[in-house]
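Every protein chain except one is present and positioned as in the full complex.
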Amino acid sequence: TDTTPITIETSLPFTAHLCDPPSRSVESSSQELLDFFRTMALMRRMEIAADSLYKAKLIRGFCHLYDGQEAVAIGMEAAITKKDAIITAYRDHCIFLGRGGSLHEVFSELMGRQAGCSKGKGGSMHFYKKESSFYGGHGIVGAQVPLGCGIAFAQKYNKEEAVTFAMYGDGAANQGQLFEALNISALWDLPAILVCENNHYGMGTAEWRAAKSPSYYKRGDYVPGLKVDGMDAFAVKQACKFAKDHALEKGPIILEMDTYRYHGHSMSDPGSTYRTRDEISGVRQERDPIERIKKLVLSHDLATEKELKDMEKEIRKEVDDAIAKAKDCPMPEPSELFTNVYVKGFGTESFGPDRKEVKAALP
Amino acid sequence: TDTTPITIETSLPFTAHLCDPPSRSVESSSQELLDFFRTMALMRRMEIAADSLYKAKLIRGFCHLYDGQEAVAIGMEAAITKKDAIITAYRDHCIFLGRGGSLHEVFSELMGRQAGCSKGKGGSMHFYKKESSFYGGHGIVGAQVPLGCGIAFAQKYNKEEAVTFAMYGDGAANQGQLFEALNISALWDLPAILVCENNHYGMGTAEWRAAKSPSYYKRGDYVPGLKVDGMDAFAVKQACKFAKDHALEKGPIILEMDTYRYHGHSMSDPGSTYRTRDEISGVRQERDPIERIKKLVLSHDLATEKELKDMEKEIRKEVDDAIAKAKDCPMPEPSELFTNVYVKGFGTESFGPDRKEVKAALP
Amino acid sequence: HELLLFEALQEGLEEEMDRDANVCVMGEDVGHYGGSYKVTKGLADKFGDLRVLDTPICENAFTGMGIGAAMTGLRPVIEGMNMGFLLLAFNQISNNCGMLHYTSGGQFTIPVVIRGPGGVGRQLGAEHSQRLESYFQSIPGIQMVACSTPYNAKGLMKAAIRSENPVILFEHVLLYNLKEKIPDEEYICNLEEAEMVRPGEHITILTYSRMRYHVMQAAKTLVNKGYDPEVIDIRSLKPFDLHTIGNSVKKTHRVLIVEECMRTGGIGASLTAAINENFHDYLDAPVVCLSSQDVPTPYAGTLEEWTVVQPAQIVTAVEQLCQ
Partner (left out) sequence: HELLLFEALQEGLEEEMDRDANVCVMGEDVGHYGGSYKVTKGLADKFGDLRVLDTPICENAFTGMGIGAAMTGLRPVIEGMNMGFLLLAFNQISNNCGMLHYTSGGQFTIPVVIRGPGGVGRQLGAEHSQRLESYFQSIPGIQMVACSTPYNAKGLMKAAIRSENPVILFEHVLLYNLKEKIPDEEYICNLEEAEMVRPGEHITILTYSRMRYHVMQAAKTLVNKGYDPEVIDIRSLKPFDLHTIGNSVKKTHRVLIVEECMRTGGIGASLTAAINENFHDYLDAPVVCLSSQDVPTPYAGTLEEWTVVQPAQIVTAVEQLCQ
């Protein structure tokens, strides 16, 4: 693998609140550039495939796709380790993949199969990967942020030199529990990084209709913040690195990622009643995070158009194979209905008069 | 009554956030000065009497006294009308009095009598006076603020040229629902004035131990704020006037009243484990809100020391009489247990099989 | 005229907004977007954005604001985009909505309506499949109703809005597209009245919301098998219409409860207790209650199906009860 250092300039400057912004020159390597391209293309393909599976009714319920926002997941992972924790909301497929989750687990979970990352019990909104510190996948807007700050508390408690990225949307940014958790994190100097993925809409509501002050990086008031071009994986990487250092040394910080979702909010939203098609295609043409990396790959002569096309074909096959494999996976056993309600296996059944049989002896 | 105008200078300047502070010269009159003295002295006496009644076990449960903070209640009332609404937390006796409530209602409620302002059902934390727009009296920290913003919404809805003062403490200032309600109020341009009575402690917790940024007038971030000497009734009056104008024209604003409670948090807190006796006596000597007015009354030759002493005697008698009268009041009837659960009188009883007898016909 | 359940709710809401200028609507995406389940469609255009209010995602604060506005006499209809989200507003609903009338000695009333979709849908996952009636039922001072047909949806919506009490109106995610012909004339439903769905002699089946349809499906089979079940949609979840229920028990002497909420602390438990207390002497067999399993609703389709009561289980339960 070619790790020749390359320096890349972010196309936009950072805007900082109560801190000095990091440099716009980001260190990278040919390998990283190619990796970025490949992983983002894989993410995009995965989401498009999920869309098709949804339309074919193999995925049901709520399904929130991440296409358009890939640079955030990619840039963040490039700056941190798997000891650093991530927690996010329901738009979690690509974060899971970024943490090392497999396509097989993704599609199995989406189709409610045993082999899903949550055994089919969680669904699209509930991906987790404990061994690489991915704490989910949460369905209630904003409620994952206190959890994330609690994880950061545990990191401090255990003297791990690690941080937690607690991700939320522009809509979620108006939830009171964020302000509560931020205040506590600041009081306790926790290594908590609040990442606002500002895709400019919370369902059908434009940011300015939900927030009097849509400058999310400043919404921490007394907590420092940084506004980042969330369509530029390198800007994200730089910001996350900066934030990690900051958090370990000085406590919480907010990162506002200026990004965009191409799909509607979830599969039931066409996504075009509250924004214009022009707006969407404008972003696609001018700010697409994959195109940006592609251009860099080409301009640095790291691959040819043809090689990238081949790579995309390979990815498509990889995704298709994963889907086929997932389709072959069995549905959960009926007994799974009752496991994991309680740790010891009691629970529902324990309400029967035969309860003593499942009586749990405490350690 | 002597309404000769007098101009009084606030002893401290206002500190403003995102707005220009009002002038330090406050218009008043001899009558107002005397009224301030009398009402504050009455409030203080009432609270001291409540303390004794509590010790005599005639008042039970939670009882939060307001002595020390009287200037806030007085100054606020002087700036507004009874069409303007007020809502506060549990430290509500004096606010109720300021809104025109009677001592008889106060003591009856405190002793759980029929004649109490809430029929004895509410107790110390639940005083209300609907006809003069006093919306209570609430026991859950912070939860009154959304209610207050909702009242402000109704004022806007009904095109009343009136505002709502939603009062809360420095401890309450960290509750997420405040941030939520403030954002909505700002989005909707509601005539909501958030009044933070900063007495520097939330129970046993000093402000700086509960808030990373104890500058409560700035905690609205994008919402203007004003820091006010809450021990100076005239500063409070000026600030409330300013805030009312602001709110009617531009929407919400925060007033931070720098004040102090002499008593412990509630009757079960001696109030001296988390702060020094010196601190308390220092405030009493240098910043007492009644002493300040008294000095003004004397220096303007509006009354003699003797006359003020007589007035205090009169007040003491007034309070004692009210207590005696309240003690004679009957306890609530047993039937009162079930009234006011539902409007139509059904409720508990309606769970019996005879329910049809209390069947309610809708209008 | 014929309409879908969500349209019936919309019609009821619109009529009440026409009738009373104090009625307003607030919630997430209820305005421009017309509501996630289209219950507020067209209202923002007609009544303007002072009466139809899009809120940020702040359930606690906007519920509290609705309650505050109600203290002044407004009649806000507060939409929970999904009822489950209102757990964030639990304190406002219990302490303020439910208790302010009492703690103020009757000075204030809280004429709000809190409404929205709940229930197990089609693989919506744990948070979006909740049946909040179990959590809310002990709150003093609130009334709770659940609609199940376009007819009663409209009637209950109108009654809830006119009630001086705070009313929680439960809708069901899977019932919004039910179609029915409803009267052209104005009507309201009684908030405390159960609905006789099918009179019968052999057994009383008490149900509500979506389970009504599972019961009616089972009833078909049962009739074929020679049973004559009486099916009652209890509709009023608090207080119960023990008059209607009691009369039925006196007739059939057997009770089966079919509910979608969870077994522990559910509506069925309260109903069992109430029947036991009031009509025990009329019972020939213990009340049987079929509820959803006490588990967070799983995503997988098969698991989800096993979570809620299915028609076949109802048939079996009736057969056993009527032995």
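What to note about this one:
Going in written order, the chains are labelled A, B and C, and every chain counts its residues from 1.
Everything below uses one rule, namely that a residue touches a chain if its C-beta (ideal position, glycine included) is under 8 Å from a C-beta of that chain, and two chains touch if they have at least 3 such contacts.
Here the structure is a predicted model, which is why all the values come from computation and not from measurement.
Contact with the omitted chain, checked across B:G75, B:G101 or B:G120, is made by B:G120. When you scan C:Y102, C:Y208 or C:Y227 for touch with the missing chain, the hit is C:Y102.
Here the missing chain is touched by one residue of A:L187, A:L298 or A:M331, and it is A:L187.
Of the options A:K295, A:K309 or A:K344, the residue whose C-beta touches the omitted chain is A:K344. Of the options A:G61, A:G75, A:G98 or A:P146, the residue whose C-beta touches the omitted chain is A:P146. Where subunit B meets the chain that is not shown, the touching residues are 60-62, 109, 112-113, 118, 120-126, 139-143, 171-172, 174-176, 202-205, 209-211, 273-274, 331-332, 334, 336-338, 341, 347-348, 351. Seen across the whole complex, the unshown chain contacts subunit A at 85, 87, 116-122, 126, 128-130, 135-140, 143, 145-151, 153-158, 176-177, 180-181, 183-184, 187-188, 339-344, 346-347, 350-353, 355-356, 359-360, 362-363.
Looking at subunit C, the residues touching the absent chain are 60, 84, 87-88, 90-91, 94-95, 98-99, 102-103, 125-127, 134-135, 137-141, 238, 261-262, 264-266, 268-270, 272-273, 276-277, 280, 286-289, 294-296, 298.
Methods note: only the chains that are shown with their structure count from here on.
Taking the mean of each chain's C-alpha atoms, the chain closest to the overall C-alpha centroid is C. The distance from the centre of subunit B to the centre of subunit C, with each centre set as the mean of the Cα atoms, comes to 40 Å.
Among the residues of subunit A, those in touch with two or more other chains are 174-176, 209-211. Each of residues 56, 58, 60-61 in subunit C touches at least two other chains.
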